[in-house]
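Removed from the display is one protein chain of the complex; every other protein chain stays in position.
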Amino acid sequence: MTSIATTLLAVLFGTLASGVWIGLTLIFTAVVLLYTFRSIPVDRLLPQYVFNILTTPELIALPLFIVMGEFLFRTRLSRALFDGLAPWAGLLPGRLLHVNVAGSSIFAAVSGSSAATTQVVGRIALSELERRGYARPIAVGSLAGAGTLGFLIPPSTIMIIYGVLADESVLRLFTAGFVPGVLLALCFMAWIMVHTTIRPELVPESERALRHVSLGERLSALRELAPVVALIVAVLGSMYGGLATPSEAAAIGVVGAMIIAAAQGGLTFATLRDVALGSVQTCAMIGLIVLGASILGNVAAILGVPRAIAGFVEGLGLAPFALILVLMLVYLVLGCFLDGFSMIVMTLPVVLPLVAGAGFDTVWFGIFLVLVVEMSQITPPLGFNLFVIQGLTGEGLMTITRHTLPYLLILVGFVVLMALFPDIALFLPRLLLG
Amino acid sequence: MSDDTLAGAAAPAVPAPVAAVLSAADGLAVLGGWLAAACLAGLTCLISAEIVTAAASRLFPSLPGGISIAWEYSAYLMGSAFLFGSALALRAGSHIRMSVLLARLRARGRRVVETVASLIGLLVTGFLAWSLVVFAVRSWQGGQISGGSFTPLWIPQAALAAGAIMLAVQMAARLLRCLLGLRPDDERFKVSGAGE
Partner (left out) sequence: AVTLDLATVWPDGNFHTQNAVAFADAVGKATDGAVAITVQSGGALGFKGPEQLRAVRDGLVPMADVLNIQQIGDEPLLGTESIPFLVGSADELKVLHKYLRPAYDEIAAKNNQKILYMVPWPTQYLHLKIKADGLAGLEGVKIRVPDKNAQDMCNALGMSAILMPWGEVVPALASGRVDGVSTSATSGVDGKFWEFLETIYPTNHVWSSQMVNINLDRWNEISPANREKIEALAREMEPGFWEVSVRNDKESLKLLTDNGMEVMAILPEMRAEMQARTAPLKDAFIERVPQAGPIVEAYLEELGRG
């Protein structure tokens, strides 16, 4: 096992450092590992994996939301969103930076994935924050952090996967994610307030002072939000009204965004061309990394890496609270190299009995897993939110990681808090579902 | 974002046949990009049609409750879009990689590292393309069909193989550019993003 782990890390980091594209690096590492440690016909295994992964129905909402984000980016909608929220956000230290968190929370209620949340909100918010003169580090960091809410606030693909594997009610998991999701959003907002109070220069001079705006003006500014609200209501309404499944609802988002763009007279041939080629490149970028990450994840399962690690933790014979802390650390490290889905699927057979044996509720543990998957979204070298933001801004991966670090620490702290007070997650499902 | 990895050196003259090959590869990448866009449009239409059909059947119960191939074919369109768009994304420098080391190197060192990266890239994408072609051919010979709609599986598999071939061709062109000392990425292929 040691030689497998060493080879994995050496090939992975060596190839990454030579500037090979991340998706291709992951495939390369997987292929090298298979040829070295197993006699499996890789030339037959690889295309089967490629076909399976790239045609996974669970992914369908992702390209749709990318297209939706591209349309919205090319409407006046983002400007309108900010104009509508400005008089309100002006009341909080950090001002419009809170749009990242609020936008992510709302969009998290629409989409099931963190990458989609980050992509859409980032497409709308980042350029506007930049235009208004907000410092890029905090704009980027808060977006990467808040984007993780995509998995925690229902609907959530990770919760569905966990529900199936752990024999737990998806409805109960969805309900359990809601309160932690809102609390986590509030924690992120609190940090933005603290951060911008310590370092006022992160907020542009022009927006720093609390502007006196009458309540009437505040309320009338809300009218600017009408198109956004209409779009969200359409997507959410179709989902909860039984017109569309969560993935299908993403198509309503695309059509809605297109209608908004058309209504604003923004649907020229040039715009359509940009939307098309912009979406295509973002999809290809995300798709290639999803492909590489899933292939490496499957190969890691063939080689038994995650099970060995989970077995190691089992062997430690820890007390319940210590067990959760150690598991968090293990998942934090695993999350650097594996995607959330692989991480859960591969470790669960060993970890779930362990955790249940230690007396933890399986719904609670599902939320715990969602949180560690959120962490894996913002830890390099494999962190999807980081990639999405790199795609949006062109900023280097390590720079984005540095800006995101405070939000990672908040996540870690939040997990500890949840371990101390499990009712944060369990209170709502008990209240609503008995 | 500065992606002018090999800039600094004046662009060397390129013999006409080589230039023709390179621009053919670019044309292929752009074609792939539009194919991917068509797949995304098809995917959106298919899912939208599924929603409309389901809603209509609620009003008129005699209508079918959905389009039976919607999910399956959407998944094929999604996979095709991912791979068809990959070559264009590579040409535009949209695929993500670690640039920490590259940024610290001088022009010559960069050129060497870029060449090595493209070589490894060609190795991986070439293997991917070849194995996908064999996969689709085997599936065609074996007459494999899907369980959801009895669709011959070689059709979506061939689409994936075609996308992978385009990516490998573009990677080969990139290697050639590195060897010739040309700029490997061209931002003109990129669509303006939020950070620009």
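A and B are the chain letters, set down in written order, and residue numbers restart from 1 in every chain.
Just so it is clear, a contact is a pair of C-beta atoms (placed from the backbone, for glycine too) under 8 Å apart; a residue touches a chain by one contact, two chains touch by 3 or more.
Predicted model only: the values in this text are computed from it and were never measured.
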item: Touch partners, limited to displayed chains, of the chain removed from view; value: A, B
item: Sole contact to the chain not displayed, among A:17, A:229 or A:301; value: A:301
item: Interface with the unshown chain - residue positions in chain B; value: 54, 57, 61-62, 64-66, 68-72, 142, 144-150, 153
item: On chain A, residues whose C-beta touches the chain left out of the figure; value: 40-41, 44-45, 48-49, 52-53, 57-58, 155, 157, 160-161, 163-167, 169-171, 239-248, 294-295, 297-298, 301-302, 304, 345-346, 348-349, 352
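Convention: only the chains that are shown with their structure count from here on.
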item: Inter-centroid spacing, chain B versus chain A (mean Cα positions, whole Å); value: 24
item: Contact set on chain A toward chain B in their complex; value: 15-25, 27-28, 31, 43-44, 46-48, 50-51, 54-57, 59-60, 63-64, 67, 73, 122-123, 126-127, 130, 238, 243-244, 247-248, 250-252, 254-255, 274, 276-285, 287-289, 291, 381, 387, 390-398
item: Residues of chain B touching chain A in the complex; value: 1, 3, 33-34, 36-37, 40-41, 43-44, 47-48, 50-51, 54-55, 71, 74-76, 78-79, 81-86, 88-90, 92, 94-103, 113-114, 116-117, 120-121, 123-125, 127-128, 130-132, 134-136, 156-157, 160, 164, 190-196
